[in-house]
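A protein chain is absent from this complex, but the other protein chains hold their places.
Our next item is chain A:
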């Protein structure tokens, strides 16, 4: 650097700029404690992961509905919007319901006459718009009137959407006979017009089977997990290099894992989290980025994420549109017209 600068007649401002560029990665690493970090999964299996280790609070409300599960949940300032899985659709969701913050069911605000599966929900607080993603379409709902405002068809298959900094981020896949591609697109949330493709991960044609991408965010960054690697990319470097890589997920046996099941992969609060499948079992993994402590438990009715705050049992937490919350649900009896919806306020 000294050699370069000694050959120039630039002033101190120029030298300062050069130094800023050179030291930018270091400066970023100060603010982003997870930048380019490898998280090595140690395969220490716990009977349960106490909710109190991860979350400050658990919010529970009961819905007298015959939902099979809760597929997606987004939070607004005044309401929860959820898309429930239904038995008639094999546990997949075709509708959206609105609940108040006490968990009281208000009404079903979306169920098209020709039902099609809902793949993700998003919410735009500044405009009170709810976004519903189907396999190859996106629509916006004005939540003041609870009416569909706009619907557009898209060429690619959508698996996840998230609003971030006044843009709608859309992740999914497309394929031809020669190739398979995971993508991250950006849409204008009002017109629902495609603005840009932020990231593509291309592969030669394989099984034509695709994992569902994950998108999470905090105040300053958006994170995406996509493709066939257990990596998380950030908007901070325009999704160029992974900011987090989950290593040793398959315990040094690549054939023991299956990337299709690496879902719910992202950053929430001060944690990095993922589901993964290793050998014949599915696991919930969560890693404290500040203390470097990790928690791993098999997902199941008697293992996983244990609510030690309100003693309501085990859960498998799922991502919301918020960096503060994850959600889950519980059905004690599959024939019961009742389901518990649970929100975990994740520590930051």
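Methods note: contacts are C-beta pairs under 8 Å (C-beta built on N, C-alpha and C of every residue); 3 or more make two chains touch, one makes a residue touch a chain; residues count from 1.
Simple rule for what comes next: contacts and distances are computed from a predicted model.
Participant: UniProt name of the unshown chain, from "Natural product", "Alkyl hydroperoxide reductase", "ABC transporter ATP-binding protein" or "ABC transport system permease protein"?
Facilitator: "Natural product"
Participant: One chain isn't shown here. Among A:40, A:87 or A:106, which residue touches it?
Facilitator: A:87
Participant: Have a look at A:217, A:234 or A:316 and name the one touching the chain we're not showing.
Facilitator: A:316
Participant: Hey, which of A:140, A:159 or A:234 is the one touching the hidden chain?
Facilitator: Hidden-chain contact among the options goes to A:159.
Participant: Specify the residue from the set A:13, A:144 or A:280 that touches the hidden chain.
Facilitator: From the options A:13, A:144 or A:280, the contact with the absent chain belongs to A:280.
Participant: List every residue of chain A that touches the chain not included in the displayed model.
Facilitator: So the residues of chain A touching the missing chain come out as 68-69, 85, 87, 89-92, 116-117, 119, 134-137, 153, 157, 159, 173, 175-177, 207-212, 258, 260-261, 263-264, 275, 277, 280, 282, 299-301, 316, 318, 331, 334.
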